[in-house]
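Missing here: one protein chain of the complex. Every other protein chain is in place.
Our next item is subunit A:
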Amino acid sequence: MTGRARVSRRASAAGLGALAVGLGWLGTAGAALAADIKVGEINSYSALPSFTEPYRKGWQLAVDEINAHGGIGGKTLVVVSRDDAGKPGEALTAANELVSREGVVLLAGGFFSNVGLALGDFAKQHRIVYVAGEPLTDALVWSAGNRYTFRLRPSNYMQAAMLAEEAAKLPAKTWASIAPNYEYGQSAVAVFKKLLSARRPDVTWVAEQWPTQGKIDAGPVAQAIAAAKPDAILNVEFGPDLVKLVREGDTRGLFKGRSVVSFLTGEPEYLDPLKDEAPEGWIVTGYPWQAIHTPAHDAFLKAYQDRYHDHPRLGSVVGYALIQAVAGILRKADSTDPETIVAAAEGLGFDTPFGPASFRAIDHQSTLGAFVGTTARRDGAGVMENFRYVDGAAVLPPDADVKALRPKE
């Protein structure tokens, strides 16, 4: 017998032994909580903390408010939360754990579109309701839609429709687009182009840039767009890519004398980091938390600030409204049977900090809207002004079109 042989033999033996140990170890994890009604929540906590931290604060606030007001039909609502590290595969592992070990009656959450789609498909396969919060892809409720999947936020299509309506009012005739090179950016640009052309047949597109998400080389991109001399620019960049684009574009005078229409830029997550370099006069969708004065939002803002001593981001609203909607569904269903829960959710109305919304029976998209306005700088920080709330129901396509988009079940 040689030394090496001993190693390799032990290696394989140890491998299988470790598998058994590993499984035993996993078996001790996640001991059941003494819960009355459990909801599973999955999000990209470690991959996207700038969104998910405020988001978590939002849903935790909602859970405590719900339980302080009698819970769900007298039962305590417990949210079991898991990280998906931004990967669909990990999200499915977490979903599996939540469903088969924690016994959750419903799944919620998600940020990335592909995570949302993976969870939606899991929901269909395992017959459990999934309420998506943030994932924006149109496929989630249309081409890949299914009976068990619902979505809270206004989709890519809806945001494009809101922005295209404003963009059509601009005198600009030549346009250029800058969008991250993946499904979200591609479909945002495609839908916006289609809807803008429907209102303004005279518009032409003279340049486009598709930098890699998270890796924009902003200088050359800004220079290339400037060289095409468009009247207006459509931007779909967000996060650190947006910061770089704004900085390079500003220095090079890219935005001077041009209209800019930009997805999501009014959200505090993306506007706050720009501080005193926030762009001025961009037409954006977003969340002007400082200036919304409705009873529903005032109450939410006060509760949030009292508890966290920080202002809410859009993620906070998504987390809060998501759990409020879920609570509404479970109250109405008063059952853990998935079919009953689907029936309860379809057409259900619920309250959000933005006002009442409901899940459409036809495609399970909620009618939660978004604020459309222009960016400005105030006290060294970016804000939105001249904004209005666009209800989601107003920007969805006709029912016949939606029916054609959804697969037959």
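As a convention for this text, contacts are C-beta pairs under 8 Å (C-beta built on N, C-alpha and C of every residue); 3 or more make two chains touch, one makes a residue touch a chain; residues count from 1.
Heads up, the rule we're going with is that contacts and distances are computed from a predicted model.
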Checklist outcome for this item: In UniProt, the chain not displayed here, chosen among "Cysteine-rich domain-containing protein", "ABC transporter permease", "RNA polymerase subunit sigma" or "8-amino-7-oxononanoate synthase", goes by "ABC transporter permease"
Item to check | Option touching the unshown chain, where A:Leu77, A:Ala94 or A:Val383 are the choices | outcome: A:Ala94
Checklist entry - Of the residues A:Val63, A:Val104, A:Leu117 or A:Leu195, which one touches the chain left out of the display? => result A:Leu117
Next on the checklist: Just to verify: which one of A:Val78, A:Ala144 or A:Ala343 makes contact with the chain not shown?
Outcome noted: A:Ala144
Item to check | Those residues of subunit A which, in the complete complex, touch the missing chain | outcome: 1-20, 22-23, 25-27, 29-30, 45-46, 49-50, 52-53, 82-83, 85, 87-90, 92-94, 96-97, 100-101, 113-114, 117-118, 120-122, 124-125, 137, 139, 144, 181-184, 186, 208-212, 214-215, 217-221, 223-224, 227, 239-240, 243-244, 247-248, 251-253, 272-275, 277
